[in-house]
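Here's the structure we're looking at; comments come further down.
Up next, chain A:
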Amino acid sequence: MSGILSSSIAKKVSMALSAFFLMFFLLQHFAINILSVFSGNLFNQVSHFMGTNPLIQYVLQPVLIFGVVFHFVMGFILEIKNRKAQGKKYAKNNGAANSTWMSRNMILSGIVILLFVLLHFIDFWFPEINTKFIQGDWSGMHDGEFRYFQELQHKFLSPLRVGVYCLAFVFLSLHLLHGFNSAFQSVGANNKYIKGLRSFGKLYSILIPAGFIFIAIFHHFNH
Partner candidate 1 sequence: MDLTLKIWRQKDANAKGKLVDYKVTDISEHMSFLEMMDVLNEQLVNTGEEPVSFDHDCREGICGMCSMYINGEAHGPDKGNTTCQLHMRSFKDGDTIHIEPFRAAAFPVIRDLVVDRSAFDRIQQAGGYISVNTSGNTQDANSIPIGKAAADDAMDAATCIGCGACVATCKNSSAMLFVGAKVSQYALLPQGQVEAADRVMDMVAQMDAEGFGNCTNTGACEVECPKGISLENIARMNREYLKASSKG
Partner candidate 2 sequence: MATLNSRVPKSDKIAEKWSKHKEHINLVNPANKRNIDIIVVGTGLAGGSASATLAELGYNVKAFCYQDSPRRAHSIAAQGGINAAKNYQGDGDSNYRLFYDTVKGGDYRSREANVHRLAEVSGNIIDQCVAQGVPFARDYGGLLDNRSFGGVLVSRTFYAKGQTGQQLLLGAYSAMNRQIARGKITMHSRHEMLDVVKVDGKARGIIARNLITGEIERHSAHAVVIATGGYGNVYFLSTNAMGSNATAAWKIHKKGAYFANPCYTQIHPTCIPRSGDYQSKLTLMSESLRNDGRIWVPKNLDDVKAIKEGLKKPTDLVEEERDYFLERRYPAFGNLVPRDVASRAAKERCDAGYGVNATGEAVYLDFASAIQRYGKEQALIQGVQNPSNEKIIQLGTGIIEAKYGNLFQMYEKIIDQNPYESPMMIYPAVHYTMGGVWVDYNLMTTVEGLYCIGEANFSDHGANRLGASALMQGLADGYFVLPYTIGNYLADDIRTGPIQTDSKEFDEAEKSVKEQLDFFINNKGTHSVDYYHKKLGNIMWEKCGMSRNKEGLEGAIKELQEVRKDFWENVKVPGSLNEFNQELEKAGRVADFLELGELFAKDALNREESCGGHFREEHVTDDGEAKRDDKNFAYVAAWEYTGKPSDAILHKEELEFKDIELKTRSYK
């Protein structure tokens, strides 16, 4: 593994593969969350399934954690290496003349997303782990009914948290706006047939984070 990953191209391909995985995860996360807008009940049932299914909990969840950590760690490794490759900085550099702000600041948007993930873990994931794996409560119940929807609504009461979430999603969108197509380019998919994918990538990068923002704001005002 380390041998393959020692080359520059292998590193970027691994970044792309982990990105594909994360983008797929993001899509399914969104699909479940958006249910909460239409039906608390449905959201509860799906959440309970996801939260208690052994395949998901014992297989997919560790894979996901690995994917997230890998993507971040590799991102930082590449950033450090690339900074070293730069040598002396230009006194004057006009990056805007040839590339987008998003493409030049993936590390910045990435760090914001990383901080957000930490917050998100503190908000939801750590309590979940605590409830299920430490206290051993796999019922998903609280006060006689499913707790998921309640917890969700509860979290979005604070305007500060909603604000932070919205801001983080903006950065997620910026990250995706470069990352989506960049991942395809990295695995070698760039020719005339793939051009159509570009607009799809744009749509995905804007609509998914916008959807998350909508969900957060929706629950802030409807409880």
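Odds and ends about this structure:
In the analysis below, a residue touches a chain if its C-beta (ideal position, glycine included) is under 8 Å from a C-beta of that chain, and two chains touch if they have at least 3 such contacts; residues count from 1.
How were these candidates chosen? In short, all candidates are chains of the complex that A comes from, given by their letters.
Note that this is a predicted model, so its numbers are computed, not measured.
Touching chain A in this complex, out of the candidates 1 or 2, is candidate 1. Contact residues of chain A toward candidate 1 in the complex are 4, 6-13, 78, 81-82, 84-95, 97-100, 103-104, 106, 178, 181-182, 185-191.
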